[in-house]
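All remarks here apply to the structure that follows.
Missing here: one protein chain of the complex. Every other protein chain is in place.
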Amino acid sequence: MRAWRDPAWGAARPGQWQGRHRLCVGRSWPRPRAMAGLRQAAKTLGCAFPAGFQDVHVMIFVGFGFLMTFLQRYGYSAVGFNFLLAAFGIQWALLMQGWFHSFDGRYILLGVENLINADFCVGSVCVAFGAVLGKVSPVQLLIMTLFQVTLFSVNEFILLSLLEVKDAGGSMTIHTFGAYFGLTVTWILYRPNLYQSKDRQSSVYHSDLFAMIGTLFLWMYWPSFNSAVSNHGDAQHRAAINTYCSLAACVLTAVALSSILHKKGKLDMVHIQNATLAGGVAVGTAAEMMLMPYGSLIVGFICGIISTLGFVYLTPFLESRLRIQDTCGIHNLHGIPGIIGGIVGAVTAASANTELYGQEGLAFAFGSSTPSWNASTQGKFQAAGLFVSLAMALVGGIIVGVILKLPFWGQAADENCFEDAIYWEMPKDQKSTVFRSEDPALKASEP
Amino acid sequence: MRAWRDPAWGAARPGQWQGRHRLCVGRSWPRPRAMAGLRQAAKTLGCAFPAGFQDVHVMIFVGFGFLMTFLQRYGYSAVGFNFLLAAFGIQWALLMQGWFHSFDGRYILLGVENLINADFCVGSVCVAFGAVLGKVSPVQLLIMTLFQVTLFSVNEFILLSLLEVKDAGGSMTIHTFGAYFGLTVTWILYRPNLYQSKDRQSSVYHSDLFAMIGTLFLWMYWPSFNSAVSNHGDAQHRAAINTYCSLAACVLTAVALSSILHKKGKLDMVHIQNATLAGGVAVGTAAEMMLMPYGSLIVGFICGIISTLGFVYLTPFLESRLRIQDTCGIHNLHGIPGIIGGIVGAVTAASANTELYGQEGLAFAFGSSTPSWNASTQGKFQAAGLFVSLAMALVGGIIVGVILKLPFWGQAADENCFEDAIYWEMPKDQKSTVFRSEDPALKASEP
Partner (left out) sequence: MRAWRDPAWGAARPGQWQGRHRLCVGRSWPRPRAMAGLRQAAKTLGCAFPAGFQDVHVMIFVGFGFLMTFLQRYGYSAVGFNFLLAAFGIQWALLMQGWFHSFDGRYILLGVENLINADFCVGSVCVAFGAVLGKVSPVQLLIMTLFQVTLFSVNEFILLSLLEVKDAGGSMTIHTFGAYFGLTVTWILYRPNLYQSKDRQSSVYHSDLFAMIGTLFLWMYWPSFNSAVSNHGDAQHRAAINTYCSLAACVLTAVALSSILHKKGKLDMVHIQNATLAGGVAVGTAAEMMLMPYGSLIVGFICGIISTLGFVYLTPFLESRLRIQDTCGIHNLHGIPGIIGGIVGAVTAASANTELYGQEGLAFAFGSSTPSWNASTQGKFQAAGLFVSLAMALVGGIIVGVILKLPFWGQAADENCFEDAIYWEMPKDQKSTVFRSEDPALKASEP
């Protein structure tokens, strides 16, 4: 997301520069001779791309796609529309981020890190998709993606390039921005008669198992997500380990609270599918810093509680009082944990010092070698970044929401929400799903 | 697939040579002293194997396996027989490719790249399996695998070693060969009364969601597939980035055309599951060359259109007029895109020059340092490779088809096709799938 501007990526990584492609045709780019040794190393070592790239890719397409298949009659749309908007979004993000960050005057240079950043950008669209799931048409989704990717790129440019905020796992740029953008859009698109589709706005047995595929791939690969664009070495390891610890702690409190809040002590699949992931969101900013494993465990512990409480108490409140219909409960999974992540990041950055990081480590982590840098200022800028993200999300969400409210985008009627049959050719006859007991007449043709 | 004979793999890669095993027992192989430094590097770096290996493995077993679970009553067979034939095929491929390529007179030497190549070889069998899905017995599948792996190895040897064709992602060797081999076999095995099983030759709601698991893992890991055996460094990065771009563009046109071609504008799961992947097939040859991202986007854009058109118009035509019953529509996903891939590869190779690749890059990509090499000749040999693959597929497919037509392989009767119960012990009583509403009598035993 930003690491590619870092010296450690910009030139020092073999395979990095070489992988860069011009997006537009033209004459060949110069090949610095100094790269020869590193290129030899890359050839020798055979790391096609950073291990994290494919993991992030899986999270976007399988993780988010299947996480949203929990609705009984909206599985095709959940996984199919997520596929569509992500494939569209990454292309647009490559262009947008290319113009902002890797445009050399004539060409956009592409490397594997740009692909990761495009996936990240699309991640924020997937988050917003969760809020409007089941209530918008594919055309509306594509329009939303178009605008959101643009706004994301602007917001990211402000945070990372102007404010010089650190946000490797995107607590602010991806989760907070994506969640409040999506919530604002769904607030504008409020459907007063949505209760007409209420019977389809729940899961069935198998749809919840499909959703668990999404949950688990998101959960498992989140350490790769938060560390994918960190500075390599120390910071990247810290990010992976801290995220792993936070997620593990989050599962325990989410499960415990799910049982505690149920009148018969039963668990709720909604909490297991969603609240267990809040720990990954909440360390998105601080994971690459010296949050320490015990700090991560505490953050995950708290977020599991807050997120589960949100699903039980806050989501119904938002819907009934604030007219915010949040289908997947992204406010509890990405909204609040994202804000917590921004605050934790600001506090962790503000308390950075050479005793913790070492002289060299501090320069590497925050670029503290610039004379103007001090930890407290970094912390303030981190906090400012959080507010900028929120403001961009709210303003952008209102504009996009108003555009999407126009009546000619093919949106479904209130009684047809959460229904695949509106947009998909459905299997004709479902009687055959009921299995016929073994028919003795069925037999292999013998010679 | 072939890179292991490449100098960049043969000796220079640490972890490569060391991983080699003799398949047969005997005295220890010599250990060149010059490897010591590189071995130390490998120990130090801890890359167990190229990141792409496990990705390709996932594509073969989960990708192809689940892609074919779309049939309502053939999920066990789709994923189970795919598992069986792939496990058998990789062992046979290790032997076949070992005899052709890594036989040192006494032993077959095995390295991780041989495992990747075995997976690739089996990939072409999985493609062919898609054509005959639901109509052949496991015994027939094993026989087909036995012959197809053998033919694949011969064809690959002709293309890569004799014609010195470049085909890192296997547009020709894997997809074109596999598709036309499978289509020829299913043409020979034509069942005039297959309409008797027509009611089972469609999907149900959940089977389409299972198939999407396969689609997404194929789609996500295709950049690894096309780059897994490229020359490391430049070429491997190009391959991954170009494939990523082509696949993203392909999704958009496949979805758009699926909607456009439907009379009510609805989407068809068959197109989303299959046509979205055509972009990966079509850059299989050219991805590692200087196709450029914009070139990849164009190829993917076009293939999404052609593949979707194929599903709508060509597959019914093939079945009714040419008596080719192509269950999964592999002609649209692997056949035509494979040929396009071969042509794109030939054109891209023919237009290679030092301005685009640099002197060193051209030598690295095509071995242009041999005096006889020139780009136009390379292009012609690429085209020749495409025709050889087609010819091998047709001739081989006829022979294997005739063998499989013998009546004692346990094939199902026409009215029992696409039916798991022929080959599998089925769950007895399916009434329990219908969920009983929560029974108040069910309760945890309290102390």
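Letters A and B mark the chains as written, and numbering starts fresh at 1 in each.
Convention: contacts are C-beta pairs under 8 Å (C-beta built on N, C-alpha and C of every residue); 3 or more make two chains touch, one makes a residue touch a chain.
Values in this document were obtained by computation on a predicted structure and should not be read as measured data.
K.L.:
Which of these touches the unseen chain: A:Ile60, A:Val165, A:Leu183 or A:Ile213?
P.N.:
A:Ile213
K.L.:
In the full complex, which of A:Gln97, A:Thr145, A:Thr184 or A:Thr276 touches the chain missing from this view?
P.N.:
A:Thr276
K.L.:
Using the document's definition of touch, tell me which of B:Ala87, B:Leu162, B:Ile260 or B:Ala391 contacts the absent chain.
P.N.:
Of these options, the touching residue for the absent chain is B:Ala87.
K.L.:
Could you list which residues of subunit A touch the chain missing from the display?
P.N.:
The list for subunit A reads 8, 12-16, 38, 41, 45, 47, 50-52, 55, 72-73, 137, 199-200, 202-206, 208-209, 212-213, 216-217, 219-221, 223-224, 227-228, 231-234, 236-238, 240-242, 244-245, 247-249, 251-252, 255, 262, 266-269, 272, 276, 292-295, 297, 355-358, 407-408, 410-413, 416, 419, 421-423, 426-430, 433-435.
K.L.:
Taking the full complex into account, what residues of subunit B touch the chain not shown?
P.N.:
Residues 14-15, 18-25, 27-28, 31, 39, 42-49, 51, 54, 57-58, 61-62, 65-66, 69, 75-76, 79-80, 83-84, 87-88, 90-91, 94, 110-112, 115, 138, 204-206, 210, 213, 423-430, 432-435, 437-439, 442-447 of subunit B touch the chain absent from view.
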